[in-house]
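Here the complex is missing a single protein chain, while all its other protein chains stay put.
Note that the chains take the letters A and B in the order they are written out, and that residue 1 is the start of every chain.
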């Protein structure tokens, strides 16, 4: 039998429908792969094979009865930010300890209601704060990709899979699930997708419910899928999105059939190229990637337009005020009183301080302190209020751009995957990873990363598409054109399976 | 707006005498009232009192990871209604802010409240103290979550936390610092409570903790600028509010007169000792880091919605009081007594309907309330219904019974119940109004007492004795007025 883990989600769906294999066989193939690969990659922080098998068997019954649901029997990985009923959920932090939620996230429930099978919980940067998955309490995730060294040979340097959804992107790229759930606050779906040659979409703010997802920054967080192909991402997003009465920031609008638009092409589509994204010192290969993207869309019938998004460079500093501010408040509930870790102290305050010092990692503590500072007495106007005003200007830039264009094309990241430790010396160096992606969260727009080519080191590069609110359909059909032209990127050698 | 101005007169009866002269007390109140609703402000748990620990708690109330607030529309309506009852500015756009601090009974590590843009703006409350009317300004009203409860006395080293109350909707009503005496403060809280109960927006039950006040007190020499104030937190009875203000004002005056200065601080009222004392948790002054709650969009509603709520408001105490005075000819004092509680006012109106309002008021206030107070009963538990009391008033009005007999009748109905008219019939309590019969009785007494008849000609006050005799001879049933008239005529006085 062909290696089932190499199938795309759409192909697996097809195979199950044609009864080429059973859901249980499909799930078992992934369980075996994970057992073998996880010691090397550390993509999963919790494997749930028995749970998965129960779900798969149920799927087989339904398929046999002719009542298969949209994702029936399709195995996926679930980022450990999504609360799973009765199954440990940690946000990859020590402070949640052995927290077993008594509830399921709405997005998760949507997927299980559609018949998907959960293989396990995926690794991520602690509390979704990071761009390399180097801050997880469970240790780093290793990207399945390797880069060419200076001698032209493949180096064994461990590369980052991006973050915060590093477990999700690595697992999909390494064939350890058909697709994965992820979240994006400043780029945490798109950047890891770009670094691993996978497809990731952060939908419009409000498209997916945030209920049951460990909150980082409430006005920026959004759930979305990472998949092997544009079609797979479409299948996933259709199942994940919904209006939720328990989340009043979720939108009451029907979820379109994203798959249906994939072949529609981009004839007559107006594509905007924002000049401010051409940052100083941008590497030639990123520029080439961008030019390739422009050429592909042009030859498919789109028109290319130069646009200006004047406040682009202020998005990142504004983000690093708003996100820490909101997180400092959202993470106040982790105090050792009702769940998670408690480290006893001499008295109550001591207990709080010990618990939160030991429970939170360095990056999380840093962001909580920044957030606390910018909200504190005397600083609110200068920082938080100012940043929220800049945010209005960033959104306004896009609102004006939509008068001229229908979609915006940029590179996803300023560089390809780097190795462990290369950017951890200075927090700012790491923050700059998000320079192309944060504008999208700040404006509440949908953004997608689709593979565009390989770097000179042989590692993936991604192209980012930014769309109008709730116009994910335009992103999907445009991404499809890019994918058709660029082709899929696959890791040449599955070294992580060799033990 | 007509709030009492800062005293320009050199003398006020509210001034407190100190060793160095007169002092003026400035009082402002922040009243927290629990909103009358079935479920909490941002979650679907019950607001019911006295439930087992953590049983009225949802995942949202317990601040589990990933939980989000959803606002209760009835709580919003209740706040608007209260604002209308305070004749206040209703803000059709307001914002919820997070007030961040750590405490075990605050599971989120922040309280959802309203800081810069509350749902209700400036309003006013009219009070009457010692016959003098005064308008007290209201600064604002906002919605916020209540916190849970910690029990500190169950164990020497541990506190026990129950989140049942956590997330219940509160209205915080902030007065302007217009109050100048403990009596005024008490009257203000009493009136505020009455308005809330009339509107049904809070039951104002201070015993249950559904209404409590933070009392801000400062003192100054009349005409000086405002002194440093201290806040006395969570005072939970009208009586204690008065005591706390008296004690605190005196405490501050003594300190200043001794040459000291007042530290701005938060204090607690110790009911057992009748004193205020400083709260021991001397942490850094709270920096609450308020910012708009990113999980909640701004709260918006239309003016039409406000008008709709306004059109359905019940009549408020001040309006009812004015109407009672005008329609029923009641005195201001009587009207005040009747409208203090809506249930009392409703009872009175049923009795007064189609009858003499003054008579009805007299019976309700003096007979009924007097008796209820004596037995510690609330009007809702009155053994005499408004229908029954009305029937008694009817019997007096039709001259079927005298006033004195009516009191006996009231007593019978109170203790035994029953239909007053039937009781009068069965027990032969009817008044004798037949002038012929009365004349006969009068003639009999006159005939039996010729010397007294002579004395009465010189001393008209002896009429009283004759009246008494006639009443006795008729078993108290003769109509006293008729007896009076006939006697006067026959005695020639």
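The definition used in the following text is that a residue touches a chain if its C-beta (ideal position, glycine included) is under 8 Å from a C-beta of that chain, and two chains touch if they have at least 3 such contacts.
Heads up, the rule we're going with is that contacts and distances are computed from a predicted model.
**Student:** I want to check something: the complex is missing a chain, and I'd like its UniProt protein name from "ATP phosphoribosyltransferase", "Aspartyl/glutamyl-tRNA(Asn/Gln) amidotransferase subunit C", "NADH-quinone oxidoreductase subunit K" or "aminomethyltransferase".
**Tutor:** Missing chain, per its UniProt entry: "Aspartyl/glutamyl-tRNA(Asn/Gln) amidotransferase subunit C".
**Student:** Where does the absent chain touch, in terms of which shown chains it meets?
**Tutor:** A, B
**Student:** Which of these touches the unseen chain: A:102, A:156 or A:403?
**Tutor:** Within the whole complex, the residue contacting the unshown chain is A:102.
**Student:** Identify the residue among B:43, B:201 or B:237 that touches the chain left out of the display.
**Tutor:** With B:43, B:201 or B:237 as choices, the missing chain is touched by B:43.
**Student:** Just to verify: which one of B:79, B:95 or B:185 makes contact with the chain not shown?
**Tutor:** Counting the whole complex, the residue in contact with the absent chain is B:95.
**Student:** Mind pulling the subunit B residues that touch the left-out chain?
**Tutor:** Interface with the chain not displayed, on the subunit B side: 37-39, 43-46, 52-62, 70-76, 95, 102-104, 150-152, 155-163, 279-281, 284, 287, 289, 292, 296-300.
**Student:** In terms of residues, what is the contact footprint of the unshown chain on subunit A?
**Tutor:** Contacting residues on subunit A, toward the hidden partner: 98-100, 102, 205-206, 219, 245, 248-249, 251-252, 311, 314, 317-318, 320-321, 328, 332, 335-342, 344-345, 347-354, 356-357, 360, 365-366, 368-370, 372-373, 376, 383, 385-393, 395, 426-428, 444, 469.
Here is the rule we use: only the chains that are shown with their structure count from here on.
**Student:** State the interface residues of subunit A toward subunit B in the complex, per the touch definition above.
**Tutor:** 83, 89, 91, 96, 99, 101-103, 105, 210-215, 217-219, 245-249, 325-326, 328-329, 331-333, 335, 337-339, 348-349, 352, 372, 375-377, 380, 384
**Student:** Taking the complex as given, what residues does subunit B use to touch subunit A?
**Tutor:** Counting only subunit B, the residues touching subunit A are 59, 62-71, 98, 100, 102, 104, 107-110, 159, 161, 287, 289-291, 294-297.
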